[in-house]
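With one protein chain removed, the remaining protein chains of the complex are shown where they sit.
For clarity, chains are labelled A, B and C in written order, and residue numbers in each chain start from 1.
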Amino acid sequence: MKTWKSLGERRGTVRARRAEFEEELPVGESVRQISRRDFFRFSGLGFAAGLALGCKSKVVEKAMPYLNAREGLTPGVAQWYATTCGGCAAGCGVLARSRDGRPVKLEGNPDHPVSRGGLCAIGQVQTRGLYDEDRLRAPRLDGKDTDWAALDADLARRFADLRTSGGAVRVLAGTILSPTLRAAVQGFLGTFKDGRLVEADALSCAALAAAYERTHGQRLTPHYRLEEADLLVGIEADFLGTWIDPVGFTRAYADRRGPDKPRPMSKHIQIESGLSLTGSNADERVRLAPSEAVPFLEALARQLGLAVEGGNLPTDLAAKAEAVAHELEAHRGRGLLLCGLNDLRAQELTARLNHALGHEGVTVDLAHPSLQKRGDDRALEALLREMAEGRVAALLLLGCNPVYEQPAAFASAFDRVPLRLSLALTEDESAARCTHLAPDHHWLEAWRDAEPVAGTLSLAQPLIQPLFATRDAVESFALWSGRPQLALQALKKHWEVDVFPRQKAVADFETFWNAALQKGATQVEAGGAPRYREGRVEGATSAPRKDGYELLLYAKVGLGDGRHAHIPFLQELPDPITKATWDNYAQVSPATAARLGLEQGDLLRLRPEHHALELELPVVVQPGQDDRTVAVALGYGRTAGGKAGLGVGRNAYPWRAFAGGFLAANPAPLQVRRGQGRVELACTQDHHSLEGRELVREMALAPYLRDPASARPEEQPGPSVYAPHAHGAHRWAMVIDLSACTGCSGCVVGCQVENNIPVVGRDEVRRKREMHWLRIDRYYTGSEADPGVVHQPMLCQQCDNAPCENVCPVLATVHSEEGLNQQVYNRCVGTRYCANNCPYKVRRFNWWEYPHQSELARLGFNPDVTVRSRGVMEKCSFCVQRLMDAKITAKNEGRELKDGEALPACMQSCPAQAIVFGDTQDPDSRISQVLRDPKRFLVLGELGIGPAVSYLTKIRNITPEANQGGHHGA
Amino acid sequence: MRTVAITGAVAFGASLMIFALSLDTRLLGDQSGYKPAQPIAYSHALHAGELKMDCLFCHTSAESSRHAGIPPLSTCMKCHESVLNRAGTPAGKSDPSPEIQKLRDAYASGRGLSWVRIHRLPAHVTFPHSRHIRAGLACQTCHGDVQGMERVEQAMALTMGECLACHRTENQKLQLAGKPAQAPTDCSACHH
Amino acid sequence: MATTEFRNARFRASFADPEQLLHAVAHLRSAGHRVLDTYTPFPVHGMDEAMGLRPSRLPRACLAFAILGLALAAGLQIWTSAIDYPLIMGGKPLLAIPAFIPVAFELTVLLAGLGVVASFFVAARMRPRLRIPDLHPGANDDCFILAAELAADVQFPAVARELAGLGASETSLLVEDRFQRDTSFWDRSAGAGALLLACLPAFLILALVPVLNRDFQKRNLAWDGGMGAPLSAQAFDASGVLPGGEVLQAPPPGTLSRRGDPPLAFGPGKAEAERAGRELQNPYQPTQGRFNRGKAIYERVCATCHGREGDNNGSMIVARGAFAPTVLVSPVVRGMPDGRIFHIATFGGPTKMKGYGDLLSREDRWNVVLYVRELQKGSVKPAPAPVPAGVQP
Partner (left out) sequence: MAHDADVLTGAGALAGEAERYGHNLPLIEGNKTYRQVTEEVFAPTERRPPLRWWLAISVTLSMLTLGAWAVFQTLTRGIGTWGLNRTVGWAFDITNFVFWVGIGHAGTLISAILFLFRQRWRTSINRAAEAMTLFAVMCAGLFPIIHMGRPWLAFWATPYPNTRGSLWVNFKSPLLWDVFAISTYFIISLTFWYIGLIPDLATQRDRAKTKLKRVILSVFSLGWNGSNRTWSRYETVYMLLAGLSTPLVVSVHTIVSMDFATSVIPGWHATIFPPYFVVGAVFSGFAMVLTLMIIARSVMGLEAYITTRHLEAMTKVVLATGMIVGMAYATEFFTAWYSGNPYERYVFLNRALGPYQWAYWTMVGCNVLSPQFFWFKKVRTTPWMIFILTIFVNIGMWFERFVIIVTSLHRDYLPSSWAMYRPTFIEVAILIGSFGLFFTLFLIFTRVLPMIAASEVKGVLKHGDH
């Protein structure tokens, strides 16, 4: 039945349609329980009998108060705790909402100097990682659950042997952001004759640090200050999505992205082979194959007067390199060059260019280097060698999963280590091969600290007592060192000794400590910047390849390096660019797809030449991608570590190899063969064109600056037959700045967590039944080869004359006097008429009773939001529970609600500060000011439905002649 | 015959209406009168009635939280470490009444007590106690004369109609006095 | 219902053709007989005129019911949408008359239709009947029958002959006088049956008696249409996974929330109380708001034992002899520094009084201190003497 399909979404064999549903959901068992209840409700006895069976005398309900009251602890009242996100090594500041003594929501901490209030998708779901059924609940010894005493006894014996024998003890860790933990690990290793810490990141930036070792004599990662840059040139660096510190970078980037910011709008040029989130936000993009990136840099360097060999480029690219060089020249001292390649030559060129252009000390901060990526690939390579030679007696894994994320050689070498100990939270691929498991606390249960940028320290305090028999890594290492110490003591001591003296402002440690706890972060002195050293650029030049396919390995915004692949929220988060969920795939450019006769979903067999591993992946046709590049996401294909991640996608990590001591995608030509059949990808968006519709407005910067009023849309909604209805004390409205929004999707997940929105699984997404209340529509404009990209967050527009309201027969959706379009779940009978009549298609229907029965997972639900049953419509409520909470708090304190006090979850954590929300009844509120912005336009305003959400025209910092993409809009 | 028919029709209509109303939570789901035995025969009549203790003395969170809350045992122990029976305990004399002994045992055990929950609104409703207390509403408005109850029972059905009736009256009063309405009647004030 | 009085003998005749029947009816009426009715398998046109029947008044009933329906619909919609529970929908006015037309029309038609049929049943006395007296077996098949009352002084055979001449296939006298009367058992019990049916809902209500007459130790029956039971963990509920088996958890020790007060640098005990007296200042200035708040907290909590005036008077607990608290307005307390009173409010007194630091916020405790100071001002006149060391509060 080919006719059922549209051109863009022809599908072949649909794999395993129904069976997958139950498996993919986080908790499968409960589906059955629920349906049994419904079964009785209807069990063939007719409707009345069904009604009667639905009745039940409620069981005796317990009411269990606290045993002891505590100052400031009130059941039902949320407390906010400042802490530090442990989702990755970026160390963003987090505010955790604690209800009844457990964390239910994480948000960005505006007081944190690096992340400044932003939080990414991965950070937002961390509570779900805490209440995860797949966590290890006790230590294990040789594959069997045991208790800590037994494990410690066994370890003590083995460590004692090693101390006497002098066997090599290695701790392999992802970047350890916590100075206290690092000290504990170092202290532990210090008790051995041959103990060493090896840090290795799955998404490695080792070459960057190594380059600075060559240029400045010190292995460091600079802290890039995007807010200072007038010109940003990114080379294969997805700094808004996955590179080093995406939240901090996005926050800083947003400071300069938009025509009405305090400082002039920056210009962003992205040079890349795939279309990354960062590239999708660039004003100009240069497409090149991965092998052309280093020559491009060489060409830049030569243009800018550095004595470098190479720089052989095809003529069109050479011209572009010249243009970019001119731009850099023009912005000398105010620009920034960022390179995401894990290639020493590339990074050294970048470092030397940044120095030569006078960026150091302005946009490249070496005095306060970033400590977020400390992985050293050379050390890892050395460790691998040691292991393979059988010279490692004990390997302790801390916050890493090398069997999964390192080259295949690791796994076999790992088995040669006699004592294999992992501190992982779940039984991941590496933990499954360990002899000892000493599960660490989830970071929300632990006392930690973090120093993301030298001199900026933040504290992480636990939000709940440990749920399981886990132990803080700090305590474990202290104990194994023979100096048992509680984590809080260790932390406090470390701060008293090492941190407190580095500042002068506060004289009393307790005050300093308490202030840091409450604020979440503190800034102290850091060392000075190292000096530049002239030198020859390392490595030989390589000519770009002329033909054949090249492999690009990248990380997805939602999944990152894959360590959280077992959290279904992240699997279901649509990739900001492809809008695909629950899979990784082989991205090819439209031209390549046409040449190979490929369509979306066709299976493709890929293998780097001479490599053992061949992967079969579905094709995604990716506009804007280089024609010779095949891009595959990392982080998929988990085989252990949690149900949701199992069997989702394929693991491409083994395709990385050491090149000159740094892990990078296998540079061998990629063999591409057609596979058998097709897979239906679970995409949330199938149509990528605006179809010539004025749904998004765009404008170039220069004409806007000449005449800001010209941005005002010509067409205004016509008059209404009816008089507008009255509003009460407040009237809520939202404005989304399309110039600022990067599409990072943090809001999507934040909304999902705040509002108890279910994850539905791959099959349901395939059926277009994802539940996200807030989605980000991504449109391509212009040519397929070089498209303009627009990210448009789309949520319930809370229309004043909402079309959904009229049609509900039972008054389940009506208007509030504060201008909210209210959806009353308990009144809804589920006709779906409202969803049909919604022009924005933002209403979501509960097609099934989604499983919510896991008692553990239910702890993570927001207790202020009803968990919807099947058959009920739901949609964005402007986080009405938060508005109510803010209003109640203000009223209880006997004062008026302040502007900025009531914030929806999406707005709170937006790293780009793209969302403004507030009360339009207050003429001084920020929203009232933004509403007067000439750039403001309504989506489908011509329907006269009066949406309360409006958008600001996307301004692109393009010069008219660079506007070859034929961008749509004003 | 005609009389019979008319009577029949009226009876039919009326009883159908009553039946519908009854089913519609008036009878089903109406928990008023629920008066379960509690693990400790705590007497509100004694504490709130005779001793004139303020409701908020123990139910402290009622003025700051959505929950009125059940006091932690430590609150009970503020007095009952000394007070061991109804008559009050003269210093040095300790013959605790069995109920107070249960309390002391529970506290000492460190495990606390499981009371039987009486008032429970459906999960799709939020009722912020704090707003109502701070608006000056007496607890008795909804909970009945608790100070007279030896054992607490649910006094009202706590239906949406009861909520609305009060909110509407309050707003009318305010509007008559020329003030803006304070008691929200928006759906999402309670359902979210 | 009006019963016809029969003065004379009645008879009936059967015809095979409607035209003959029409003719016979006209003939009989002109001959002075009273034609009671005709019985035909289909309506014979012209018969009403032949029998002299007046047009039916049912159209008027229909109109009346239509108006009733319209009024009901209009009333229901206007009252429910604009008066009883006004709700804003889609920016339309509460009284959106165009939107009310469809339902108004439907209800008008419904009531008019049902009303006129009901009127018809009543007027034509139609109701379930097991036996119909004098029913001619062909009346609903192929016979056209008339029933008439003989004119006075006319003999039946003569009429029979005349009718035979007009085409009557059979004529007969009707003997029994039960022409239009209900006699069967069914007809009598029909009313009772209808009443029984009418009471069905009442029986249903009776079925709810167990619900009404319930054991108040147990929860009532409830019907959960959905979302009645919380799926998110709620305060005071039991939890199968959290330590202690309950949802309410204490935050880990040492943590400090954003708006939380840093831990006090004091411990319990007399020495600490004295230190607090020396070191702690009330951080708040007395204002009317603080006075009010302090008074509220004092009267809610402290007055239970200390009495509303701080003099132990009126305290039922003191009256019962449970406690003998310190008189707050006594010179001893008046002489204590604020910090010391605060310390006692927080950690308790040296004898029976427990601390209220866990129940009352830090600010509220300072408010109470302010209020106690005010109480003291009101009662004791002399200025406070310096507090001698070691005096127990």
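Everything that follows uses one rule, which is that a contact is a pair of C-beta atoms (placed from the backbone, for glycine too) under 8 Å apart; a residue touches a chain by one contact, two chains touch by 3 or more.
Fair warning: this is a prediction, and the values are worked out from it, not measured in the lab.
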Of the chains that are displayed, which are in contact with the missing one across the whole complex?
-> A, B, C
Filtering A:391, A:870 or A:926 for touch with the omitted chain leaves A:870
Can you list where chain A touches the absent chain?
-> 1, 3-7, 9, 35, 38-39, 41-42, 44, 47, 50-51, 54, 685-693, 695, 764, 767-770, 775, 777-779, 792, 794, 803, 806-811, 827-833, 835-837, 839-841, 843-849, 869-873, 939-940, 943, 945
Contacts of chain C with the absent chain, listed as residue ranges | 37-44, 47-48, 51, 53, 55-56, 58-59, 62, 76-77, 80-81, 84-85, 89-90, 92, 96, 99-100, 102-103, 105-107, 109-110, 112-114, 116-117, 120-121, 123-132, 135, 137, 139-142, 145, 186, 225-226
Determine and list the chain B residues touching the chain excluded from the picture.
-> 17, 20-21, 24-26, 157, 159-161, 163-165, 168
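One rule holds for everything that comes next: only the chains that are shown with their structure count from here on.
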Central chain of the complex, centres being mean CA coordinates | A
Centre distance in Å when chain B and chain C are each reduced to the mean of their C-alpha atoms | 21
When the centre of a chain is set as the mean of its C-alpha atoms, what distance in Å lies between chain A and chain B?
-> 45
Shared interface positions of chain B, touching two or more other chains = 23, 28, 36, 60, 67, 69-70, 72, 74-75, 111-112, 114, 117, 122-124
Which chain A residues reach two or more other chains?
-> 51, 55, 60-66, 68-69, 75-76, 814, 816-817, 825-826, 865-867
Residue positions on chain B within touch of chain A in the complex are 23, 28, 36, 60-61, 63-67, 69-75, 107, 110-117, 120, 122-126, 128, 130-131, 134, 180-181, 186-189, 191-192
Give every residue of chain B touching chain C within the complex, in rising order.
-> 1, 4-5, 7-9, 11-12, 15-16, 18-19, 22-23, 27-31, 33-37, 50-54, 56-57, 60, 67, 69-70, 72, 74-75, 77-79, 81-83, 87-90, 111-112, 114, 117, 122-124, 153
For chain A, which residues are in contact with chain B within the complex?
-> 51, 55, 60-69, 74-77, 728-729, 814, 816-818, 820, 822, 824-827, 864-867, 877, 880-881, 884, 888, 891-892
